[in-house]
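One chain of protein is taken out of this complex; the other chains stay put.
Up next is chain A:
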Amino acid sequence: MNLSYLTDPAHWDLSAPGGIPQLILSHLGYTALALLLGVIIALPVGLYIGHTGKGSFIAINAGNAGRSLPTLGLLMLMVTLLGLGLLPVLIALTVLVIPPILTSAYAGMRTLDHRVVDAARGMGMRSWQVLTRVELPMALPVLMSGFRNAALQVVATATVAAAVGLGGLGRLLIDGLAVNDYSRVLAGAVVVAGLAVLVDLFLALIQRWIVSPGLKGS
């Protein structure tokens, strides 16, 4: 175990273009963009399927198919089709994000206590109000676990961006391997793992904050 690259203060210079802080920043950038795109695409679809019960077949199968796509292979295919740049990386990572969010949104909506939904309807709530005031808050714990799952996967997988000339913590892995600098590879692995834990802790805090206290007892 050679941690010299990780512990060298020169590699933690905040303004150095190839320094670890800058790489963390770009890494989190890819992660956030992919998560955002994934949520924009998968959340409405998942909620709709869960709310109406229509098309659950699609949700489950699309989710499973998405999980089985190798991200690196998809990335290389996208680069062949679209050329270099951020877009191929975002597409590959978004495909990774969609399945957990889609299936958790669907599952969260399906496993609700139907008596509560019926009661809400009985009180005269419209479909939209049932969704936003009853179903969504009650589905949040499941939804958030899906989101955290997606975030963890993307933080770990965003390293592939470096394979096609972009930044992120994958630079440490790929450049380190290219010049036989295993201390650098180790530094990359450690920082990615640490970042994944921190991101998950952060999301756990957010979950505690946004989930209704009434749901936490169960």
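By definition in this document, contacts are C-beta pairs under 8 Å (C-beta built on N, C-alpha and C of every residue); 3 or more make two chains touch, one makes a residue touch a chain; residues count from 1.
Note that contacts and distances are computed from a predicted model.
In the listed set "Response regulator NasT", "FAD-dependent oxidoreductase", "Chemotaxis protein CheC" or "Glycine/betaine ABC transporter substrate-binding protein", the entry agreeing with the UniProt name of the missing subunit chain is "Glycine/betaine ABC transporter substrate-binding protein".
The omitted chain makes contact with just one of the residues A:Ala178, A:Val197 or A:Leu215: A:Ala178. Within the full complex, the residue among A:Leu3, A:Ala16, A:Leu84 or A:Ile210 touching the omitted chain is A:Leu84.
Where chain A meets the missing chain, the touching residues are 76, 79-80, 83-85, 162, 164-165, 171, 174-175, 178-179.
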